[in-house]
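Moving on, here comes subunit A:
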Amino acid sequence: MAKLTVDDQDYDVADGNNLLHACLSIGLDLPYFCWHPCMGSVGACRQCAVKQYADENDERGRVVMACMTPASDGARISINDKQAKDFRAGVIELLMTNHPHDCPVCEEGGECHLQDMTEMSGHTTRTYDEQKRTHNNQYLGPLINHEMNRCISCYRCVRYYKDYAGGRDLDAMGAHHHVYFGRHTDGVLESPFAGNLVEVCPTGVFTDKTFSAHYSRKWDLQTSPSVCQHCAAGCNITPGERYGTLKRITNRYNADVNGYFLCDRGRFGYGFVNSDDRVTQPLARETINHADNTNSDTAIQCSTENSLTRLTQALKDPATIAIGSPRASLESNFALQSAVGESRFYRGIAPSEDTTINTLLKFQQSSCVNSASQRTIESCDAVLILGEDLTHTSPRTALSLRQTVRQRARELADEARIPFWQDAAVRELAQQEKSPLFIINTHKGDLDDIAENTYFNSPQKIARLGFAIAEQLRDKSGALSASLTPEEKEMCSTIVNALSQAKRPLIIAGASLLNEDVLNSALDVIKSLHINREEVIQAHLVVPEVNSIGLAMLTQSSAERSLSEALKQIESGAAKRLVVLENDLYQRVNPEKLDAALEKLDEIIVIDHVWHNGMAKADLIIPAASFAEGDGTVVSSEGRAQRFFATFPVNADNSSANDSWQWVNQALDNRWKNFDAIVNACAESNDLLAPIADLAPPADYRQHGLKVPRMSHRYSGRTALSANINVSEVKQPADPQTALGFTMEGSNVNAPGPLRNTAWAPGWNSNQSIHKFQDEVGGPLTGGSSGLCLFGSAESNELEFGVPSEQTSNADFSAIPFYHIFGSDELSNFAAPIAERSPQAYLALNPLDAAQLDLTQGDGATLRFENLQQVFSLTVVIRPELIRGLVGLPIGLGGLTRHLLEHSPLLEKNLAWQRVPSGRDQNVIATDQSIGLSEGLVP
Partner candidate 1 sequence: MLSQLRTLWTVLQHTFTKADTVEYPDVMPYLPPRYRARIVLTRDPDGEERCVACNLCAAACPVDCIALQKTEDDEGRWYPEWFRINFSRCVVCGLCEEACPTHAIQLTPDFEYCEYNRQNMVYEKEDLLISGTGKYHDYNFYRIAGKAISGKDKGQARNEEQPINIKSLLP
Partner candidate 2 sequence: MNTAILIATVLICLLSLAALLIWLERRLLGIWQDRLGPNRVGFLGLGQVVADMIKIFTKEDWIPPFADKGIFILAPTIVVIAMLMAFAVVPFAPDTSISNLNIGLLFFLAMSSLAAYSVMLGGYASNNKYALLGSLRAAAQTVSYEVFMGLSLMGVVLLTGSFNMSDIVLAQKEHGWFVFSQFVGFIVFLVAGIAESHRLPFDLPEAEHEIVAGFHTEYSGMKFGLFFIGEYLGVALISAVITTLFFGGWLGPEFMPPLFWFCLKTFIFICFFVLLRAAVPRPRYDQLMMFGWKVMLPISLLNLLITAALTLARAS
């Protein structure tokens, strides 16, 4: 603790921070632009000037920049000193000389840090009457809009984009007052974290294009605390709704998880909620007899009562089986599980994934490992990634890793006695010095540029390398290490050295390669490292979907619960009816097998919110609420259970959609009284899930007798919103399920962390206001962050892992998955801008393999699989780092699904293929990145 005196008031502040950080932490208002709690200080904007005094007797003092001055013990400063105030007013007036004064047509207006700071500094009247400098804008892709004239040259964008997120195609150009922030030429911003520029930019230079397409002001958005559904990282988000449309996603601060940043898939992938493909009414298939004696199947609208009756019948039938989903909430899965009984509930994930996730879950509960939160990840100092292309499978973790490798810089700074927040100085000091990061994978990824060493080989080989590392860590230079190539041996020992010497090593692996051996090798490394270091090892084990872990936990006690087991049940005739929960089975298993199985069923009921192939054969389709309209709990990779709350009421546009669990609940004659009841029931049913009952205050929680409002206190247009339908205002929809209300009444100022939907404080209309709700700037939220980790380290069930033998397959090729942040996720693909950023389906090959098949980059290839009818025509992409015999298939693109990886691919040249004329249009995704993917991906 240091004592700080501000305007003759004494405060206790944390040691080692700068004055700006300290002042904001104690709740004082001090304007700033360039400083960011995650990016430190550079002193570029000169806005946070305060007056510092040497001691009590010093009356003159001197003006200093608060962000560049340490808050040393006994420091005396004045914020309200006239000279400091005039200085700040002068600076803002200068910053505003070239401002285009277009706030009414600016998406940032109303939540603009520049507006707030201008007000705060007291610059209300413009006196400068000379010419304004102008800039042309750039096209930056379908996600982000560029309006350069609004820039105040704080450099936050490039500091975030380049220094923090590792992007390369945004930079500061020009000199003096001509400085321009943009790309070298028009084009899509490559970084998958570019969306954060929208929140990082203190003014409206970078704005959300998807939001602008159906724009509403911040105060008009109905928001709720929510959790991103597009991967298992569990980032906290704030969706905003108006007029029944989900308008945008913004970051919801959670110190342990996403902090201040999201990935672009999470930020811009919300389009499926507004999609025309939403199921809004129950639909039943009817066979219609035509006059000419032909029959045709038609889906017709079915009344809610009717569909409930049919669902009840199905759930009560002992010959019914149910399939859950890793993208449905715990509550929905639990409702269905208890409706049909554990013995008839199946997990609904691909068999290959099933085993890996189960192993992973078992391991996470052992005492040797701690599941690392994103914040913990950033504090590690040596990382081994085994078989994960993180940028595409868990994007937010990739962004955290870019901070992890700066641990070395932190050490160097400590040695040189430079505070870490002195960003420019620390970066200058560290130069290219990084903490060790090793990537072992099948192909190159976006994190390779910060890796100390990379190694690419077949899944089998990387698993063996993993086991070799584990072996060496246990000091057994046995058979495995001997079988490695010299190159591998060197890699192996480097990694072993780095991991054992690090203060806090981190192992990252996951289920993405759908290969049990690769995961097992990583787990073995963790175990060995645990034995080696005799401490709990930090690990982040990535799973593919938002609730993969939750689903696995829910069904852990039951033995064989995979999808193939369910298919067996159907094929054997034991199951007559099927209820599918929010799941497209065609993405999971062999469609031919599935088709055959589904034919045998008497009735198929699908509960889901968007149309997909899995609905084609359904007899009854029941509309479910999406995450934006429903409440639920999901468990992230980290094992963190988090609650998401409906952003807007489900019946906004006469839709009869409802939470999946509510459908089941109604069909069961309301077995659970309300949402809290089902959460408690779920928590009681399973020891692992017990903490979810305490995730958020119950529905009867009140502040001063009122619920926490979803609308801002400035929400406008209440009496005109629906006046075109009926001039008499309708009653505000009630929310009996949660402690949040669809209302403006009440205040969220003191809301508990899990219920905090949006941040606003007087004078702080932008997202920067979050510091008013943090214990300390950049620290946890007051009122507690949301989420509880479900992985206990109580059990010590020691798993044993078998080393895979070095077998050679007869097949020429084996398929490996390639993931894409834009394209591999089922739901985000419904969003047009995400689809625009997705590459076209392709097939990646080693150059030698390609040459053998007479294929070059951009040629067409026909892809078949053994024992499968499906045929794919795909562009060929040459990937030099791919080992011979591997075929990289982008999962989720062009109908390429996970189950295909279980089959051996057969390739031949497609002679009829029309080559796409090369030439870069504006939508080219990769340009100068090292991946070399760009060619041939052009649509």
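Regarding selection, all candidates are chains of the complex that A comes from, given by their letters.
Just so it is clear, a residue touches a chain if its C-beta (ideal position, glycine included) is under 8 Å from a C-beta of that chain, and two chains touch if they have at least 3 such contacts; residues count from 1.
In this text, all values refer to a predicted model and were calculated from it rather than measured experimentally.
J.: Determine, using the touch definition above, which of 1 or 2 touches subunit A in the complex.
T.: Selected candidate, touching subunit A: 1.
J.: Per the contact definition, I'd like the list of subunit A residues that touch candidate 1 in the complex.
T.: Subunit A residues touching candidate 1: 99-106, 109-110, 129-137, 147, 149-150, 173-176, 178, 180, 182, 212, 214-217, 219-220, 243, 714-721, 723-724, 726-728.
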